[in-house]
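What you see is the complex with one protein chain gone and the rest in place.
And then chain A:
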Amino acid sequence: MKGELKGEGLTVRDLRVTFDGFTAVDGVDLDIRPGDLRFLIGPNGAGKTTLVDAVTGLVKASGSARFGGQELLGRPVQAIARTGIGRTFQTATVFENLTVLQNLDIAAGAGRRWWTMLRRRKEVPEPVERALETIGLSALRDRPAGVLAHGQKQWLEIGMLLVQDVRLLLLDEPVAGMSHDERQATGELLQRISEERTVVVIEHDMDFMRSFARSVSVLHAGRMLSEGTVAEVQADAKVQEVYLGRAAEPVPSEPVATAQEA
């Protein structure tokens, strides 16, 4: 199933991750179609981060996770990354001692031949230039990434995935700690990205999810509780009980965030 899209489907079957007898991910099935903008929600400790860790090779897992026809489980992190999967972390991890430009240039370079590595960077590569525009950090390109504000670091991380040219982006709480305007800008950025690539976003914020999700998966205690469109998931009684109910948050029937911005 390959289209014009750079994205490719992720198929997870019976995924299981155990830490010293504690099962953090308990037999999860997940299908993400190319070009989807999927939100993965669930209470704290539901296993969302662990699921992404398993798919990207950071923790050992049993079951199966296939991307573009290749099995991912059991392969080293860098091999999985080279199949076209990129991720960000809950706490932004950029190379603080390197400039914004250097961060992006390194992200763009995994496919470079080794002898070109021994040369100095002469000009800014085209994809890096474009990513700088996209994430709005052109003016800060020569700043060390360590001095960036929290939200800017998250954008830089997303930019690094763009120049890495991944086909599947796994973003772990990318808008946590952002202001409303920054969230809005990030959401729109993710929508634009998902026109060409597949995007999975782990998120807590329900407003944000309602505004931008194309589809939603709800994880609870290591299991997949519900899947579908935003409306379907919100209507699901199980979800209301374990997640939305517990969040003690009224569930408006209409999306509100989009109405505020114009």
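Everything that follows uses one rule, which is that contacts are C-beta pairs under 8 Å (C-beta built on N, C-alpha and C of every residue); 3 or more make two chains touch, one makes a residue touch a chain; residues count from 1.
FYI, contacts and distances are computed from a predicted model.
Trainee: Out of "Tryptophan synthase beta chain", "Urea ABC transporter permease subunit UrtC", "ChsH2 C-terminal OB-fold domain-containing protein" or "4Fe-4S ferredoxin", what name does the UniProt record list for the absent chain?
Mentor: "Urea ABC transporter permease subunit UrtC"
Trainee: Considering the complete complex, identify which of A:L73, A:I106 or A:A235 is in touch with the unshown chain.
Mentor: Spelled out, the listed residue whose C-beta touches the missing chain is A:I106.
Trainee: One chain isn't shown here. Among A:G9, A:G68, A:G86 or A:G159, which residue touches it?
Mentor: Only one of A:G9, A:G68, A:G86 or A:G159 touches the chain omitted from view, namely A:G86.
Trainee: Please identify which residue in A:Q70, A:N97 or A:T229 touches the non-displayed chain.
Mentor: Reading the full complex, the residue touching the unseen chain is A:N97.
Trainee: Please identify, in ascending order, the residues of chain A that touch the omitted chain?
Mentor: 56, 58, 76-78, 81-82, 86-87, 89, 93-98, 102-103, 105-107, 109-112, 116-121, 136-137, 139-140, 142-143, 147-149, 152, 160, 164
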